[in-house]
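A single protein chain has been omitted from the complex, and every remaining protein chain is retained in its original position.
Here the chain labels run A and B in written order, and each chain numbers its own residues starting at 1.
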Amino acid sequence: MKIKGTFLDEISHDIPHQNWGRKEWEKDFVNMRNAGIDTVILIRSGYQKWQTFDSNVLGSEMGAHRPPVDLVQMYLELSEQYEMDFYFGTYDSGKYWVNGDYRKEVELNKRLIDEVWSKYGEQKAFKGWYISQECSRKTGQIIDLYASLGEHCKAVSNDLPTIISPYIDGVKNISQYVTTTEKEGGVSLSKHEQEWSEIFDGIKHAIDIVAFQDGHVSFDELTDFLKLNKQLADRYGLACWTNTETFDRDMPIKFLPIKWEKLWMKLEAAAKAGIEDAITFEFSHFMSPQSAYLQAGHLYNRYMEYLRN
Amino acid sequence: MKIKGTFLDEISHDIPHQNWGRKEWEKDFVNMRNAGIDTVILIRSGYQKWQTFDSNVLGSEMGAHRPPVDLVQMYLELSEQYEMDFYFGTYDSGKYWVNGDYRKEVELNKRLIDEVWSKYGEQKAFKGWYISQECSRKTGQIIDLYASLGEHCKAVSNDLPTIISPYIDGVKNISQYVTTTEKEGGVSLSKHEQEWSEIFDGIKHAIDIVAFQDGHVSFDELTDFLKLNKQLADRYGLACWTNTETFDRDMPIKFLPIKWEKLWMKLEAAAKAGIEDAITFEFSHFMSPQSAYLQAGHLYNRYMEYLRN
Partner (left out) sequence: MKIKGTFLDEISHDIPHQNWGRKEWEKDFVNMRNAGIDTVILIRSGYQKWQTFDSNVLGSEMGAHRPPVDLVQMYLELSEQYEMDFYFGTYDSGKYWVNGDYRKEVELNKRLIDEVWSKYGEQKAFKGWYISQECSRKTGQIIDLYASLGEHCKAVSNDLPTIISPYIDGVKNISQYVTTTEKEGGVSLSKHEQEWSEIFDGIKHAIDIVAFQDGHVSFDELTDFLKLNKQLADRYGLACWTNTETFDRDMPIKFLPIKWEKLWMKLEAAAKAGIEDAITFEFSHFMSPQSAYLQAGHLYNRYMEYLRN
């Protein structure tokens, strides 16, 4: 089981920034290639007032801050140079859909998608879209949001593929702003199946790939959830990838690299569930030899040994 | 907008120690010089029972632990060697003034100031005083504390300059011992203006420089607060610097280096507000190429690129 893709965690909203410039990013694309990664997914193009490029839409509508560099352009160029597929992540207002106004989140993003496609659509590495609004349950108008944004992305871009990466409302679905690591009463398999059947049924024409995050359930439950996710995706005709998280959810310090044994178990469990493709959140903080967290470089070495065996 | 000074975070009370010896400190003074820094400010000479040198006053009055090295002497020597101005930070009992007994905090510090001036006052790099008791509002007898200590520092030292570095009681004024990053209801501009008018009016004869911390308000509010702080300082004849924080207040992990974009925005905002001098809390953890947090070295590189442009 190989990790073929990674998120690019810009704009992050909870993981401290590494302050890399273009030189460091280029070096990391080389690191990724060496590890067999050929797909990069921008986690989101903007969050609240922060943005990855100087968007007219986000500037005028959200009063977004003008960023010092155009990260989208840089990632597209590096992707082309290193033969990566680049997926563009939508904007997360952090408020409209969170407060129930899904319509406004959708309308704003449609305008952004238009702007982005007109600005970057001709670039060779632009290969798809990531709908960055993450959810775990059939909450609010999430079906409509995924369907509308997926349809719009595909309409403007001649049917480029669309990805979502939901999570499971498991025992480790805990705010990053608390220090505990588990809660009582995660979602049951049957409830998860019921809600995601309805969601997939409503979005199957607009979303091509679903990559559930694999870190919110206990290791004992993981295989069952992975199998269920694969069955559900198969039933509704979506491709099923696993988003194998490379940070450790079991520690009082949030967001340090995961123990290799855990990553290995999760990859093996996904393979057993019949899943063939893995992406990760994310390479540059948690698995890169040049990460500020030196545990990440050792994780990279363990993973490379695993690839060779 | 250049950062011309930095705090030296010894004694820290919330940021893990880097365990540097003299060799590492000397290397960091070189790093600071290369970044254009010519002023170093000892954040505090002691906190509770911890102290930066073996003070008779703190030993007898507070039962302070005897430290393994004399950091004040070392900093003075390095400052002289690298042509830095050294500001000495007062002692923070962590209890007297916190519990309302400002008088005792003042009396103790007056005796310490006498001891310090007699011990280190003739050294060439000793160029001023930092009154380390930080506040955000007109609390207790804070005016009297600043005025008394400022007067005393100036009286013993032939009028060497005095600095304070208050904060704004904004939405990010949150204890470092909780994991949330924002609160409701920061102070309003008018309330801030009213309280700091009274404070400045009461301390203007004793304090030369005010350098408000710039991290406790949202980025949207920052420019207005910076302008107000500059106006207030001008009105009462204090020099107005900005203390631009180089750690990120928006993250679940407390006290990792800030994202360059945020630092850049804060420096630009200060320049727009007419402020000409910036210091930072602080170089060695958050901006140094040899920091234990590798993000800091990348922040240094981004800042150096900015200086060159």
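One rule holds in what follows: a residue touches a chain if its C-beta (ideal position, glycine included) is under 8 Å from a C-beta of that chain, and two chains touch if they have at least 3 such contacts.
If you're wondering where the values come from, they're calculated on a predicted model, not measured in any experiment.
Enquirer: Decide which residue listed in B:Lys4, B:Lys49 or B:Arg103 touches the omitted chain of the complex.
Expert: Touches the omitted chain: B:Lys49.
Enquirer: Tell me which of B:Pro16, B:Gly36, B:Gly237 or B:Gly274 is the one touching the absent chain.
Expert: The missing chain is touched by B:Pro16.
Enquirer: For the chain left out of this view, which of A:Val30, A:Leu256 or A:Ala271 touches it?
Expert: That would be A:Leu256, which touches the missing chain.
Enquirer: Spell out the interface residues on subunit A facing the chain that's missing from view.
Expert: Subunit A touches the chain not shown through residues 179-181, 219-220, 248, 250-253, 256-261, 264-265, 293-295, 298-299, 301-302, 305.
Enquirer: Can you list where subunit B touches the absent chain?
Expert: 13-21, 24, 49-50, 63, 65, 67-68, 176-179, 253-255, 291-292, 294
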